[in-house]
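A single protein chain has been omitted from the complex, and every remaining protein chain is retained in its original position.
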Amino acid sequence: MRYSGFRVIKEALTGHKGWTSAWRDPDPQPHYDIVIVGGGGHGLATAYYLASQFRQHKVAVIEKGWIGGGNVGRNTTIIRSNYLLDGNEPFYEFSLKLWEGLEQDFNYNAMVSQRGILNLIHTDAQRDAYIRRGNAMILNGADAELLDVAQLKREYPFLNYDDARFPIKGGLAQRRGGTVRHDAVAWGYARGADSRGVDILQNCEVTGFRIENGQCLGVETSRGFIGAGKVGVAVAGNSSRVMAMAGMRLPIESHVLQAFVSEGLKPVIPGVITFGAGHFYCSQSDKGGLVFGGDIDGYNSYAQRGNLPVIEDVAEGGMALFPGLGRVRLLRLWGGIMDMSMDGSPIIDRTDIDGLYFNGGWCYGGFKATPASGWCFAHLLATDQPHETATAYRFDRFQRGYMIDEKGMGAQPNLH
Amino acid sequence: MIINHPLLGPCDAQEFIYKGDARLIDRPDGMSDGAEAAFYDYAYLRDNPAGEHRELWFHEQGDRSWLVVTRNTLTHEITSVELARDVARSRGRSA
Amino acid sequence: MRLPSGGQIDRTQKLSFRFDGQYYKGHPGDTLASALMANGVRLMGRSFKYHRPRGVLTAGSAEPNALVALRTGGRQEPNTRATTIELFDGLQAFSQNAWPSLRFDALAINDRLSNFLTAGFYYKTFMWPAAFWEKLYEPLIRRAAGLGAITTKPDPDAYDKGFVHCDILIIGAGPAGLMAALTAGRAGARVILADEDSRMGGQLNSERFAIADMTAPDWAAQILAELSTRPNVRLMSRTTVFGAFDHGIYGAVERVSDHLPRPAQGKPRQILWRIYSRRAILATGALERPIAFANNDRPGILNAGALRSYANRWAAAPADTVAVFTNNDDGHRTAADLMAQGITVAALIDTRADAPTLPGVECLAGAQVIDTTGRLGLNSVTVRLANGRTRKLKVGALGVSGGWNPNLALSCHQRGRPRWDDTIAAFVPTADLPPGMSVAGAAEGQFSTHAALSTGAARATQALADLGRIATPPDLPQTEDTPSRITPFWHVTGDKRAWLDFQNDVTVKDVKLAHQEGFRAVEHLKRYTTLGMATDQGKSSNMGGLAVMAELTGQSIAQTGTTIFRPPYTPVALGALAGRSTGQDFRPRRLTPSHTWATEQGAVFVEVGLWMRAQYFPRAGEKTWRETVDREVLATRASVGVCDVTTLGKIDVQGRDAAEFLNRIYCNGFAKLAVGRVRYGLMLREDGIAFDDGTAARLAEDHVVVTTTTANAVAVYRHMEFARQCLWPDMDVQLISTTEAWAQYAIAGPNSRKLLQKLVDPGFDISNDAFPFMACTEITVCNGCPARLFRISFSGELAYELAVPTRYGDALMRRIMAAGAEFDLTPYGTEALGVMRIEKGHAAGNELNGQTTALNLGMGRMVSTKKDSIGAVLSRREGLNTPDALRLVGFRPKNPKARIPAGAHLLAKGAQMLAANDQGYVTSACYSPCLQTHIAIGFLKDGAARMGESLRAVSPLTGEDIEVEIVSAHFIDPEGERLRA
Partner (left out) sequence: MHDLAPLTALGTTRPRQDTIGPLTISEAPDWALASVAARLEQERACADALAGLLGGPAPGIAQHVQGAELGAFWIGPHIWLIEAPYTPDLAQRVKSACGGSASVTDQTDAWVRFDLTGGGIVAVMERLSNLDIAQMQPAQARRTVIEHLGCYVIRHADSLTIYGPRASAQSLHHALVTAAKSAL
């Protein structure tokens, strides 16, 4: 079924009886050409692009719970391609371009809203670093703009310019950045994949890989064995656990990142704002809630919940930046599990086991990467060659010394 | 979280800085053959278990002891806390 | 209307307040909601999506409807529940999400369009043309959405944080909580009893039955009176425990001043308490839930228990004639209490065919409310009787009771899932509670008052036993112990819209559509329809939505499950979470010993981490900072300058193995550093990347003073402790920071020795022979002040760093200035320091950016292969040693007046502006007044081999494209003759 304004009107006038299920609820087939483990944003996007770009139709996505229940449904919805390093920037710019055409492509309004993202500058050294980054973005075909304080005051008059411990000295803006309605991304990809023949198998948990003679033949699941020509794993928050079933140790630690939303408010924040002297970033959803976050809690966790110190730290950052927030109330907070890699950048690669592929280590940058991650993983699965924008995301980069360390924090995942 | 410091008793985890897997105590010998492979494993690969995890915490705003905390990453329950220096010695580290 | 008698309000005092500009009067003890109700106001707000008229639904913090903007100016506070605002004289509140007025809201047009605006409609449209989303559709949606408006003015009030410890935290001061507190308090345990209400007692304040021989509120007051005399019991009213965090830590917000026009001088508006508990008892009672039926959202339709509360506690009612619609016995208690307060109950409509009767009111058993009328407030309800006929009742209010949900949110904050209990038709907590927590009373599903008292005592007794205390539970007083029977009933079937989520306008139809489209998992349902995502966190709506979905899927409610309860229990002001860490107090300041003096000199300061450092010292007549900095640099290089460098980290390393320890910490050799000598050291991270650099001065065989960069002082100290305790636990090394113990000044320039000789006490020979470059010693200055002297140079000049105990730092700086007058001594700040180090090609933070290796920095050969130091092994990896690895080089513009932007990238002449052509980047740049040209340093692929080559430093971001020549990074005195002079 194609969605459109016309269709909405027609259904409204006929009692909404014509709407059909957004995706089927099929039984597992005994064998697929490609099985994607993980019905999150990346897994669903991979399946969608396998079907839509690589003509792979015998594809299944298996999900232990309900689709979109992982990080794609518990993030702060930001999209951007404001990266520094050559290993990253082309990939994220590819992703941003895919976001720009996504809704028309998969016929679902995910509310891709290019309202801009702003990173604030508080020191001269920070300005130097942001200029380097902005130039890298432009050299990679992305957009970047350096704003001075006068421009900032015009666009963001409510920030703390007069009484700040760390005064605002400028900002790096990416106008094409913005936000997306996160759940709708999962649903749009799911619906698009389903309509192209992909089986989405919810409540189907992987319990093991069947590996014989170094070859992965399929997955054992709570709904029985499912054979596969190739298996792609995209299980953010569970990467180490799932890959341990294949006998692999990963350059990954799992950490909890909390995210926050306020009560609904009339529009006040135009785009995404990132504080540069504390841990706080914020945007406002179409529903009116301020969506914000800060740093990870900092310890290994699979618990999807965090603790007060980080909650307070985020609020402190928010108040330092925007002193009018004092009477805004925090409505809800939640935790997502971030698979933090050792250099802060992801992995999209084959494994040493034939037929087993891995996509993970997205740290807390996974949401914005969803389209490109899906496309590149689909490319790798379909062609056995890395996509041109994802060639650096190899497993062996740590061993060989080709880290992609945007923040320069080294092999200390909680600092990325 | 509360870390039951072996010397000081219960302390708010906020006073600590987290480093990660306690295997970081087991630093390979840099002058040995195969050091590069051993250091790759040491610096980069993690078990990252969902469950019991032995990990290093530094009491930066306290007595500046490094601790080895055994904590469940699913429930955050802490079952044991030791001075890292004792653990290091028990694992054969010396001067 | 105000009832003639009763209520816990002080009728002797009148408070004046305004709502939407209209003046009203109320009494102390009133909430804004009760006072408005007493004044005959039913319409208090508008819903989110359809802008439907909304009146009060509850009498407490779960209120989804009666949300107002409170106060004005910087104190304007949107989305505030009228049901929790304590009335004060002069209160001003405003309705929100309505234009031009609450009664005539233009966007109520949405209600007419509701058939088009069903759940998830926006996912299906507004996609064409793509560019219209940001320009047209989204702005329209955003303007219509949101609830209240915030001011962008700074919040003028202060917030505190606080920390309290207890044996037992009791959350909720209703019957269960009071009994638990009494039990634990009498046993001598440290008890905190916290309650969100201004008046403790919980549901007892809203009841008419007796406990022992007292009224319920009087009994509560008596218990509280005893508790308040116990020093081991802390009563925290107006305190909402909002989150259960790990290991017995609870977050709570105390509303210290919200019941006042403004906080008293110096006092906070609210306090965030971090409560450290050994045990906790959750006694938060239960929340009533509505029943969905057509047009069940009109002002005047309330939860039945709320109607009872308003009548009993506040002597207020929305109308003189009301009806009650229930599926359980508690609705009957409401009807009885209303009648006792003189309110006419037109009918008691009970969905149960076998409903009990109630004297004095017509009970319509097996009946259902099928529709209502009244545009801005309820006029009538239409009832379908058991026999199928309908009857219309003229009533101004309807109390609805769909049963009670244990208020168990906090029990699930550590991801415990509640269990469905058929007997009370509600979710109850399971044993999977946050460790240390137990649940008592209605929160546990024990709905009678007797059960609340007895479970409260029992949980406290158990908690005490867990803590090794023996308690004697108090005798339980006589009170009601009637079972509340219920037959689940969730929604009346029909074609019209029946509301589940009043604030977000989610109706039964929306749930049906979600089901039809496959959004059947509870989380999908929530996210697709926004059910339960209102400011009440679904307290009034989730249960009904789940029940409807269960019905549609044919599953039980238990199988359907529930969404996760997350903190905060009720919304928390961000100001409270931030406490005092706002504005200038966001983070503490670190001031250098010469701060006062530098302020007197008119220095401009700059934030460097937490430090405030003098950036430059402008003199009268200097028009730009560049002019000042140029002067400072030239004067220093020509004669002598002084700079406060106290901020560099200093770590005292002592012990027999001090030197060997540093030998492993630094990549270059330290074992053989002689006493009285200083060495530059480069520290790597274990991954082989440069971590920090600094100097190590060997003051004695067993004593080395290490300096770190300002930025990394804390991290380096931590790293060294890690190495000492975890890697080499048997080295004899002791570490302690002395960063702030010493005031340290760099004295640089050709006349620096002459100046110093005036300060250093006789007997200390600092001649070039006796005290050469990279020497260090302990001396005295100014007739006996202990000091340390290091002959090190960041500027490239003959230079020293002189340190004295911090308390003398100010006096020493003044003495240095006086002694230097004859040499035209010039104080310089961080800018001049930066210029001189760039001229000298020294790496600093911009170069030590966590991505560069010793090789990149031109110090590859420093990494010793003869020893095992941290980072040495991994620094040898292939990827870090490619032939075209980045190397630190210098840049000179072809046009000396052309500024080289730091952050520019390096491209060949004629190369396209593409990442593929990127050859490196500029890290630090400045104008060199000595060379009279702009200069820069940065990293260039294979740069060491490319001296003399011409490239472009391009910065499309800033619109610059400068031709530069590759030169050595050592612009000044490359042979180091000045240093050694």
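Order of writing sets the labels: A, B and C. Residues in every chain begin at 1.
Here is the rule we use: a contact is a pair of C-beta atoms (placed from the backbone, for glycine too) under 8 Å apart; a residue touches a chain by one contact, two chains touch by 3 or more.
Please read these numbers as outputs of a predicted model, since none were measured by experiment.
Asks: Which shown chains does the hidden chain touch?
Replies: Per the contact definition above, the missing chain touches B, C.
Asks: Of C:A210, C:A458, C:L552 or C:L610, which one is in contact with the hidden chain?
Replies: From the options C:A210, C:A458, C:L552 or C:L610, the contact with the absent chain belongs to C:L610.
Asks: Per the definition of touch given earlier, which of C:R18, C:R589 or C:K894 contacts the omitted chain?
Replies: Of all options in C:R18, C:R589 or C:K894, contact with the hidden chain holds for C:R589.
Asks: Identify the residue among C:V781, C:V922 or C:V967 that touches the chain left out of the display.
Replies: C:V781
Asks: Any idea which of C:S61, C:S438, C:T562 or C:T806 touches the chain not displayed?
Replies: Going through C:S61, C:S438, C:T562 or C:T806 one by one, C:T806 is the residue touching the chain not shown.
Asks: Considering the whole complex, not just the chains shown, which residues of chain C touch the missing one?
Replies: Residues 158, 160-165, 266-268, 271, 274, 276, 580-581, 585, 587-593, 595-596, 610-611, 646, 652, 654-656, 702-703, 730-734, 736-742, 780-786, 804-812, 815 of chain C touch the chain absent from view.
Asks: Contact with the hidden chain only, please: which chain B residues?
Replies: Residues touching the hidden chain, for chain B, are 7-8, 12, 14-15, 60-65, 83, 85.
By our rule, only the chains that are shown with their structure count from here on.
Asks: Higher C-beta contact count, A-C or A-B?
Replies: The greater number of contacts lies at A-C.
Asks: Measure off the straight-line distance from the CA centroid of chain B to the CA centroid of chain C, and report it in whole Å.
Replies: 28
Asks: From the mean C-alpha coordinate of chain A to that of chain C, what's the distance rounded to whole Å?
Replies: Each chain's C-alpha centroid was found; their separation is 22 Å.
Asks: Averaged over CA atoms, how far is the centre of chain A from the centre of chain B? Could you give it in whole Å?
Replies: 30
Asks: Do you know which chain B residues sit against two or more other chains?
Replies: Answer for chain B, listing residues that touch two or more other chains: 1, 12, 19, 40, 43, 75-76.
Asks: Touching at least two other chains at once: which residues of chain A meet that condition?
Replies: Answer for chain A, listing residues that touch two or more other chains: 303, 307, 399, 411.
Asks: Quick one: in the complex, what on chain C touches chain B?
Replies: Spelled out, the residues of chain C in touch with chain B are 245-249, 276, 414, 435, 657, 686-687, 714, 718, 721-722, 725-731, 867-869, 872-874, 876-877.
Asks: How about chain A: which of its residues touch chain C in the complex?
Replies: 3-5, 7-9, 12-13, 16, 19-23, 25, 65-66, 68-69, 73, 86, 89-90, 100-101, 103-104, 107-115, 122-125, 127-136, 138-141, 144-146, 157-158, 160, 163-167, 181, 183-184, 187-188, 202, 262-268, 277-278, 284, 286-288, 303-305, 307-308, 311-312, 314-316, 318-320, 322-334, 397, 399-403, 405, 407-411
Asks: Can you list the chain B residues touching chain A in their complex?
Replies: So the residues of chain B in touch with chain A come to 1, 12-14, 18-21, 37, 40, 43-50, 53, 55, 71, 73-76.
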